[in-house]
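For this depiction, one protein chain was excluded, whereas all remaining protein chains were kept in their positions.
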Amino acid sequence: MSKKESYKKLFKQTFLFFLVTVFIFVPLVGIKLLGWKYSLRIPNALFLIFGLTVIRFMIGVINLTPRLRGPFRKVFSQVSYLPHVAPTSISQRKKSLLFLVIALSFVLPFVIEQYWLSVMITALIYVMLSLGLNIVIGFAGLLDLGYVAFFAVGAYGVALLHHFFQIDFWLAMPIAAFLAMLVGGLLAFPVLRMHGDYLAIVTLGFGEIIRLLLNNWTEFTRGPNGVILPRPYISFFGIPFDKNSPNSFHNLLGIEYSLSHKSIFLYLCLLLIVIAVTYFCLRLKKMPLGRSWEALREDEIACRSMGINHVTIKLFAFGLGAFFGGIGGGFFAALTEFVSPSSFTFIESALVVSIVVLGGLGSIPGVIIAAVVMTLLPEVLRDIANVRVLMFGVVMVVMMIWRPRGLTRVLRPRFNKTSK
Amino acid sequence: MMWEIIQQTVNGLALGSIYGLIAIGYTMVYGIIGMINFAHGDIYMLGAYVTAISIAVISSIASMPVVLLLSLTVLIVVPITALHGYVLEKIAYKPLRHAQKLSALITAIGMSLFLQNYIQISQGARNQGIPTLISGGFTLWTDKISSLSAVMSYTQVVILVVTLVSMLTLAYVIKSTSLGRQCRSTQQDQMMSAMLGVNTDRVISVVFIIGAGLAGVGSVLVTLNYGSFDFFIGFIAGIKAFTAAVLGGIGSVTGAMLGGLLLGMSESFFSGLVNADYKDVFAFGLLIFFMVFKPTGLLGTPEVTKV
Partner (left out) sequence: MSPNNNNIIEVKDLDVFYGAIQALRKVSLSIKRGEIVSLIGANGAGKSTLLNSIFKIPTIVGGSIHYNGDDITALKTHQISRLGISLVPEGRHIFPRMTVLENLLLGCTPLGFQHKDEDLKRIFALFAVLKERKDQAAGTLSGGEQQMLAVGRALMSRPKLLLLDEPSLGLAPLIIRDIFKTLVSIAKEDTTIFLVEQNARMALKISTRGYLLVNGKIEIEDSAKNLINNPEVVEGYMGK
């Protein structure tokens, strides 16, 4: 095709693109409903229409210019990293970096303000959730869209155990986590035969059922009003953080009372648990169970014909994922000291899914980084807080098209033939 | 008692035909590319906004009889939702035609989140609504003792008639036109269809357009019936419609309509006779039940996994 012809074609395509944007943005951006009336916001629509049309045209021009086309295609072509085999030993530099990060995270609570401390605790809770869901989606390849259910069971478990039996957090949290695991196992049974889309829909329905039960079963869960926990709820293994009680934490240590003691304690406990869970997940990858999951993810039929019991490993995946979700839920209740059904909507599940996707399905460092970034980013950039979910949506689409295996490389553990 | 049964049947039919209209989008897309178009419910939500906007704009320009107003609204809403369906496919699904199923599903969820938030930002988060356009109805039955009566509102009549007309048109297109044959052949064997000269990319676009267009019809009818909506209605409606598609057997257009009616009726009876608070739990429970025990639904063909 001659240059003139291809430019003619580009103009035609751009014009069609322009028309499409007009019909998409004029009614929904250019006109805003106000009750039964409306107001015009044509400039907003025009901005989008012309902005996108210009971008479309530029892409067309780049594609027609040989000198620009090469590098452009290189950046935007679909890349899917194949899993790389991990090096035999971690390099010294990485080791010291890891040590530095851990040390910093232990020092962190003593230097930052109360507000940022609670943000960091939230981030850790999301790390917890993402590590749990990473087992289900990343390791075993089972797309679970109802993960928030286990989070909810953990949180409500802790809250209701206190509400009905006044059970302390340190006893209630493990019970709630096991309860979540039980619920996870319960969910696993009906979905054993399913995979892919069907599994996703059933887990989604399941998550919604849990939320609706919490919302409607008012005698047990107090319905939409939620359960309020006493403040301060969390105790130093039985020693309260209360201001006025004579044998409370600050009196025993002989230091001045501060609201942040409680948060620092919560943060440090959660950090220790997260580190333990991370280590556990890293080991899990190398264990027979981890490899069975990998086989299940790549090809269920082949996996089963190799003699792997898919029932057990699916149960383990859901159970473990739910257990970690439950722990996360317990800490969430301890942090907010109030739980209500509105904290456990589908958006929450989708958010954790998008963290796992962004981190690279199955990559543990990737997932941890993604969880921290996704929680901190909306706090840092207050202006974009209202487009947060919009950004998640865009990120999920772009990532799947552009880098379906996530931003980081997924490392397969190395197995030595001779090590026997 | 009798009046209640009649009333719930009427309500169930109206509700069910709307579920059916939305379910067709799921079932056709699933049939042809084998994936759940998660964002389909949000296309329907978007349609509700376009409905309210066009009613507001049209009635501010000129006052006209309700029939004309509604016809104009349908003529505006359906092309716009159809266009959104088309664009959705082009952006989010076409690049992933040969990718893993998991990737395509995650993209679909991403699109769904995007659309919800896009509407929330552009139209505001609060509840929106339209004035009641059609009031009144037929009295079908009056109980002699309690003098309670079962009423079929004129809106419900409109819903049933419009659904029936859309369904018959769709059935004709799929059964007897060349385009319909191409849709069916692409669904059964995409490669062979292409070798017979069927432009399968175009057929897939057409399926998205039809699905989104029917969802647009559904959103006009729902908005007419309930009058109020927000940016989140697509989620619940989407799962319900998907349940309807599964009930009827995913991939089957007749099944989707049947499943819609079945779900609408059972939901309506459940909320009327058992407990209205738990009607969504009931619907989701039905979904899980069917997924586990009869994943092929009422009219679906069993899925054979090739090794």
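For clarity, chains are labelled A and B in written order, and residue numbers in each chain start from 1.
Here, contacts are C-beta pairs under 8 Å (C-beta built on N, C-alpha and C of every residue); 3 or more make two chains touch, one makes a residue touch a chain.
This one's a predicted model, so the numbers in the text were calculated from it and none came from an experiment.
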Shown chains touched by the chain that is not drawn here: B
Which of B:Thr139, B:Gln188 or B:Asn275 contacts the chain that the document leaves out: B:Gln188
Touching residues on chain B - with respect to the absent chain: 178, 181-182, 184-185, 188-189, 191-200, 301
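Here, only the chains that are shown with their structure count from here on.
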Approximate Å spacing (C-alpha centroids) for the pair chain A, chain B: 30
Sites on chain A touched by chain B in the complex: 20, 23-24, 27-29, 31-33, 35-38, 44, 78, 137, 141, 143, 145, 190-191, 193-194, 196-198, 200-202, 204-206, 208-209, 212-213, 216, 301, 346-347, 350, 353-354, 357, 361, 386-387, 389-390, 392-397, 400-401, 404
Chain A partner contacts - residues on chain B that touch it in the complex: 30, 35-36, 46, 49-50, 52-54, 56-57, 60, 76, 79-80, 83-84, 87, 91-92, 95-96, 99-107, 109-119, 121-124, 128-131, 235, 239, 242-243, 246, 277-278, 280-281, 284-285, 287-288, 291-292, 295, 305, 307
